[in-house]
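Only one protein chain is missing; all other protein chains are in place.
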Amino acid sequence: MDMVLAVLSWSCLLGGAIFLLIGALGVLRFPDFYTRLHAVSVCDTLGAGLVLAGLMLQGGFSLVTVKLLLMFYFMMFTGPTAVHALAQAAMQGKLQAVVDEHEPE
Amino acid sequence: MLSTHLPALQVVLPLASAPVCLLLRHPRHAWACALTISWLVLAIAVMLVQQVAATGTISYAIGAWATPWGIEYRIDMAGALMILVVATIGAVVLPFAGRSIQQEIRKKHSGLFYTCFLLCLAGLLGIVVTGDAFNLFVFLEISSLSSYVLISLGCTRRALTAAFQYLVMGTIGATFILIGVGLLYMLTGTLNMVDISQRLTEVADTRTIRVAFAFVTVGVSIKLALFPLHLWLPNAYTFAPSVVSAFFAATATKVGIYVLLRLFFTVFGIGFSFVAMHVGEIMMLLAAAAMMVASLVAIFQNNVKRMLAYSSVAQIGYIILGISLASRDGVAAGMIHLFNHALIKCALFLSLGCIFLRLGSVELQDMRGLAKRMPWTMAAFVAGGLSLIGLPLTSGFISKWYLVGAALTDGYWPLAVLILLSSLLALIYIWRVVETAYFQVPGAGMPLVKEAPASMLIPAWLLIGANFYIGVDASLVSGIAHQAAGILIEQGVR
Amino acid sequence: MSELLGHYNYWIVIVLMMTGFYIVIARPNLIKKVIGLFIFQTSVFIFFISIAKVEGGTAPIIEEGISVYSNPLPHVLILTAIVVGLATTALGLALVVRIREAYGTINEDDIHVQDEER
Partner (left out) sequence: MENLINDVLLGLLMITGFAIVRMKSLLGVTMLTSIYSLLSASLFVVLDAVDVALTEAAIGAGIATVLMVATVALTTDEEKVPRHTPLLPLLVVMATGAALIYGTLDMPHHGDPLAPAHRYVADSYLHDSPVEIGVPNVVTSVLASYRGYDTLGEVTVIFTAAAGVLALLGYRTRGRNIEAAGIRKQVVLRVIAKLFFPLILLFALYVQFHGDYGPGGGFQAGVIFATGFILYALAFGLGTAQRLIPSQLLRILAAAGVLIYAAVGLESMLLGGKFLEYRVLADDPIAGQHLGILLIELGVGITVASVMLIIYYGFVSRRH
C-alpha cells in the first residue's frame, strides 16, 4: 500500500513538474502575449494541481492535506482569474495578436 | 517609585505622545503637546543626570529580563551628558518652532511635523540610553526615518532631493551597522554591548571581528557625517526648515559621535580599536582634513545656511580629533566641544531662522545692512560666530583650549597649529556675514523688515547666554565631561 | 577544502548584497536606487537567517520529540528589520513620486543639471 502511494504521489509530482516545465518553455517560445498567456494558464493550473495532489498523497489524512486542499481550491480561482484579467487588460490596451501571415488557404 | 522608571520614561514619553500629536487637528494643539512633552523630557533628563551623578551608572532592565536576554537601558555619565544635550536642544527649539513652522510649512502638515519631531527626539534619546546593539539600530532608524520626513518638509523642491540623498546614504549606513552587529553576534552570541565587550576578549583576534569593527565604524561615520562621508549633510541642513536644521546640527550628528565613543571604548576597547586597528590615526587624519577642507569650502558659500552646514562638518572634525587622541584629556575635550558646539550651532541656526522668517532668504546678498533692522538677531549671530571662532570668554574658547592642551600633552603640536588655522578660516567666513550685515548699505528695493518676534529671539539668546556662561565658568561642563571621559577610558582599557 | 564548503553559502549571500549595493551607488535612476536598497537589505536578511541555521534543526516552535531547533534570535531581529526596510522603501518611493512632480524627471544627473541652472 505504501509502495503504491509513493509511486502514485511521485508520478503526480513528476508529472506536475513536467507540465510546469512545458509552461515555462511555452512562455519563452511563443510569439506573442496571448499565446504566452495560454501556455501559462493551462500548464500552471495542471502543473501546480498535480504537484499539490502528489503532496496530498504524501501527507495522508492530516491537517497538512486539508491545508493543501484549501490551497488547491484557491489556486483554481486565482490562476484563471489572473490570466483572464491580464488578457482583458491587454485587449483594452489594444495589444494586437501576432497572426501568421503565411497561413495556407 | 517613579524615579526608578526614569530611563524608560525618558524615551517612551515622546514616543507615545507622537501618535497623540498626529490625532490633534489644530496645529496650535499639536505644538502645545510637543512643547509640554519636550519640557517634561528635559525635566526627566535633569533628574537622570542628578541620579547618575549621585549613584553612578544606572541600569534598567526592560520587561525585567536579566541582561543578555532582555534589553537593557544603561546610562553612565557620558550618556547622561548626551541626554542633557538632546533634551535641552529639543526643549529650547520647540518654542521657536511655533512661529517659524507656521510660516515655513503648510498648515495641514504642521501636526505631522510635530509628530515626526517627537519621534526623532525619542529615537535620538533611545540611541543614547540603550545598552543593546540591535535596539540601537531600531532607534537609529526611528530617528533617521523621521529626520528624512522633517527635511523633506522644507519649502523648496531641493528639500526633496536632499532628503532622498540622505535617505540613501543613511540607509546604507544603517545596513552597514546591521551587518556589523550580525558579525558581532555571530562570534559572541549576544547583543548586549557590555556583554559583547566581555565575550569579545576571546575572539577579538579574528578576521570576522576586524571586519565587523570596520563596518560599524563606517556605518556610524556616515550618520555623524565624518569627512568624506559627509556628502548628505550640506544639502540636508541647507534645505530643511530652519528649526530642523537647528535641531539636527545640535543633536543628530552629536548622537552619532556618542555611538562612535560607545563602540570604540565600551564595546571594542582601546586595545582593539586604537592599538590593533589604528583607528586613532585614521580618525585623526580624517578629522584634520575635515577641519581644513570643510572650513575652506564654507568660506566660498553664499548661502549662509550652507556655510554653517560646512562649518558643522569642520566642527565635527574638532570633536573627532579630541576622541582620536584616546586619552582622558582628549576625550574630555572632544565631549566639551560636543556640548559647546551643540549650543553654538543651534543658536546660529536659530538666528538664521529669524532672518528667514523676515527675509524669506538666507542668501548673503539679501542680508546687506540687516544689522540695523534686526539688531538682536544679528547680535545673536555675531555672538555665536565669535564662539565658533573661539574668542576668549566664549564657550568655543574653552573647548579649543582643552583640545589644544590635550594635543600638546600627547606631543601632537602640528594638531594645535591646525586647530588655530582652522579657527582663522572660521574667522573669515563669519566675518563675511558680519561685514555684509553691518557695513554694507542695503540695496534699493530691499524690503524693510522688522525685528524677529520675542518667541524666536528668546530661545536663541538663551543658548547664547549659556554659551557665555560656559565661557566664564566652565567647571560644571568640564567636570561632567572629564568624569564621563574617565569612565569611558576605564571601560576601554580593560 | 572544508573551509570552502563551510562558507560558500555566505559568499553567495555577500555577492547578493554587493549586487544591491552596486545598484544603489552606480545607477542614477531614483527608483532603481530604492530597489537597490531593497535588494541590499533583503540580502542582509538572508545573511542573518543563514547565521541562525543549525544543521539538522527545525523551525523554533517547541514540540514534543524534537530536540534540535534553529536559532530563534536572528529570526526576531530580521522580522524587525524587514518592517524597517519596508518603512524605508515606502518613504523613498514617496520621495521619488514628489521629486518627479517637482522636477519632471527621476534621473539623478538630470536633477543635478536642473539644480545647477538656478
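Just so it is clear, A, B and C label the chains in written order, and each chain counts residues from 1 on its own.
Everything below uses one rule, namely that contacts are C-beta pairs under 8 Å (C-beta built on N, C-alpha and C of every residue); 3 or more make two chains touch, one makes a residue touch a chain.
A quick note: this is a predicted structure, and the numbers were derived from the prediction, not measured.
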| item | value |
| --- | --- |
| Chains in view that touch the one left out, judged over the entire complex | A, B, C |
| Residue of B:Ala78, B:Leu125, B:Leu145 or B:Ala460 in touch with the missing chain, whole complex considered | B:Leu145 |
| Touching residues (missing chain, whole complex) on subunit A | 74, 77-78, 81, 84-85, 88-89, 92 |
| Positions on subunit B contacted by the hidden chain, ascending | 5, 8, 12, 15-16, 18-20, 22-23, 60-65, 68-71, 108-109, 112-113, 115-116, 119, 122, 126, 134-135, 138-139, 141-142, 145-146, 148-149, 152-153, 179, 183, 185-191, 199, 203, 206-212, 214-215 |
| On subunit C, residues whose C-beta touches the chain left out of the figure | 2-3, 5-7, 9-23, 25-29, 31-32, 34-35, 38-39, 42-43, 45-46, 49-63, 68-80, 82-91, 93-98, 100, 106-107, 109-110 |
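Throughout what follows, only the chains that are shown with their structure count from here on.
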| item | value |
| --- | --- |
| Centroid distance [mean C-alpha coordinates] between subunit C and subunit B, Å | 28 |
| Subunit A and subunit C: spacing of chain centres that average the CA atoms, whole Å | 31 |
| Centre-of-Cα separation between subunit B and subunit A, whole angstrom | 58 |
| Multi-partner residues of subunit B (each touching 2 or more other chains) | none |
| Subunit A: positions in contact with at least two other chains | none |
| Touching residues on subunit B, where the partner in the complex is subunit C | 134, 137-138, 141, 145, 148-149, 152, 157-158, 160-161, 163-164, 167-168, 171-172, 175, 178-179, 182, 185-186, 191 |
| Residues of subunit C touching subunit B in the complex | 17, 21, 24-25, 30, 33, 37, 40-41, 44, 47-48, 51, 73-74, 77, 80-81, 84, 87-88, 91-92, 95-96, 98-99, 102-103, 111, 115 |
